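Left out: one protein chain. Kept in place: all the others.
Let's turn to subunit A:
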Amino acid sequence: MEELVGLREGSSGNPVTLQELWGPCPRIRRGIRGGLEWLKQKLFSVGEDWYFLMTLGVLMALISYAMNFIVERVVQAHNWLYREIGDSHLLRYLSWTVYPVALVSFSSGFSQSITPFSGGSGIPELKVILSGIVLEDYLDIKNFGAKVVGLCCTLAAGSTIFLGKVGPFVHLAVMIAAYLGRVRTATIGESGNKSKQNEMLVAGAAVGVSTVFAAPFSGVLFSIEVMSSHFSVWDYWRGFFAATCGAFTFRLLSVFNSEEETITCLFKTDFPVDIPYDLPEIFFFVALGAICGILSCAYLFCQRTYLGFLKTNRFFSKLLATSKPLYSALAAVILASITYPPGVGRFLASRLSMGEHLRSLFDNTSWALMTRNSSPPWPKELNPQNLWVEWYHPQFTIFGTLAFFLVMKFWMLVLATTIPIPAGYFLPIFIWGAAVGRLLGEALSVAFPEGLVAGGVINPIVPGAYALAGAAAFSGAVTHTISTALLVFELTGQIVHGLPVLMAVLAANAIAQSCQPSFYDGTIIIKKLPYLPWIRGRKISSHRVIVEHFMNCTITTLAKDMPLEEAVKVVTSTDMAEYPLVETKESQILVGTVRRAHLVQAFKAEPPSSTPGHQRCVQDVLAGGCPTEPVTLQLSPETSLHQAHNLFELLNLQSLFVTSQGRAVGFVSWAEMEKAISSLTNPPPPK
């Protein structure tokens, strides 16, 4: 930032800023400033990035912990109310239903009133931003408060609404990262360097995921997989550093709050470590992966169809446009009525919170075997030691409960994902996948009560391991990532099931990626966000497509020898942000680009041609003070689509000019690229 400088009369030395000359207590200010400068020099000698990354990680961990804390207290209050309200059915139903309805409609109304960007997950938009396209105001710090409040309300509604935390939290982390990037720029004093800003954003995304689960490895890898198409190793270091600081602080705060003795994983499990599984079980793990893949295709298809239906149906689109809280309230009423514990909720284990769902599903006993002979009663209150009893029903047994849970939660989750509140959609699919795995594991443990390998040592089947694999496989298939396998291990501390889980995840991904776009890509498609799709498959003869086939040939160029009136006519009749500048009208040799704003100003500054003999042309205007930018990167008409696509992705470009032997012949922006790619993958029907 440039500042006016001046010197006191008679003093020598460097000029100091005028603020120092004129402000109150100039000596103290100078002293403080000098001290800060010395501090800055000492601290930043190792590079200033690390301090800001550490701040980012610690800050996000604090925010995550505070949110968890608040949500826990609110949920406790609600549980107390539900317990104390007595036995009247109506009152209990009201207390069960009004709570999530109020929270969800408040969350929806509040966050939408502050900014319309605060609803939904946020990861699709971040994917677009990190690929270089600027979505204005998406990372504005004033969205922060709206999103935090909205997210707290969503989480406080708990497993009734069945939504999670990851998506909006990543958005919050990237907002804070952008803000810290500005602080960094102001501290260092260098003007905005776009690549440095991008580094901070990528690190912010990694921190977001890792502080939700206190899992740095999978956090970084998940954010890479979901949000970047190209990732540099430079960003890798920064992401890991910030994510580790965040995860560490997050677990440390639990210790400070006397919830834990030391830093441990979030969900503790007790699986046998010596022989975690028998060899033939790997086949079942892979089969589970395949099943999860098929189910994820179904889920993605239904979710996208329903979202499209909401947008096209007149009634719903009007309702969503005019009164989002009303729609949220209606959806919450439906969801809460179904999960009412004395009613249908009995079969859905609806008294469990999200974390308790996971804890119970990762239980190391086999419920089917335990309930084969005995029939534990349904406790009046939740028993934290025996959470799995929630899943048991005397008539339906655990199989019925689990199956009913899967069926009901499938469509309830699809409904919940369309509510316009800030919510994460990862944890619910994680839990749903764990239930799928648990079901299969229980079935196996009933089918093979003594384990798969006959004779000798008995190694019973552990359905909890199948729940692990199911969670990882389903969530990986829905989001098209593999790092969920690692996430499962970091959450539970169990890495002995490493290989089978990974194989399940790979199988699920193989099926899902060939059938459906991922969850976040589907949202990008539905919301029509500007994102460059990825060229699928090599057998669609994409290598033969060259730039000439899809470039935009109608470009308006400004020649340097163009008379001024004609140039003005061109500028006023077209609406481009940047005009290519060519040498002469005949040669059309591209020499640079000039921005519309500068051009307009230069035109306005032109005096009317008072001397009739001298016809002013564009060249004169430019020399008079209009800056032109050189063209640093050009495409040739013979560049292939793949090369152009790589260029756009690697360099985060928005548009490029196409020149042939120096002549400007066309223009390629990401819109043309996208159209080319989509017409390749879905060729239009021949007329």
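Everything below uses one rule, namely that a residue touches a chain if its C-beta (ideal position, glycine included) is under 8 Å from a C-beta of that chain, and two chains touch if they have at least 3 such contacts; residues count from 1.
In this section, contacts and distances are computed from a predicted model.
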The hidden chain: which UniProt name fits, "Radial spoke head 14 homolog", "Barttin CLCNK type accessory subunit beta", "Probable UDP-arabinopyranose mutase 2" or "Mediator of RNA polymerase II transcription subunit 22"? "Barttin CLCNK type accessory subunit beta"
With respect to the chain omitted from the figure, which of A:D270, A:E565 or A:E638 is a touching residue? A:E565
Absent-chain contact - pick from A:C553, A:A597 or A:A671: A:A597
Out of A:A186, A:A447, A:C553 or A:A671, which is the one that touches the chain we can't see? A:A186
Note that subunit A touches the chain not displayed via residues 1-10, 14-15, 17-19, 21-24, 29, 59, 62, 65-66, 69, 141, 179, 182-183, 186, 191, 253, 256-258, 565, 568-569, 571-572, 595, 597-598, 600-609, 611, 614, 620, 623-625, 627-629
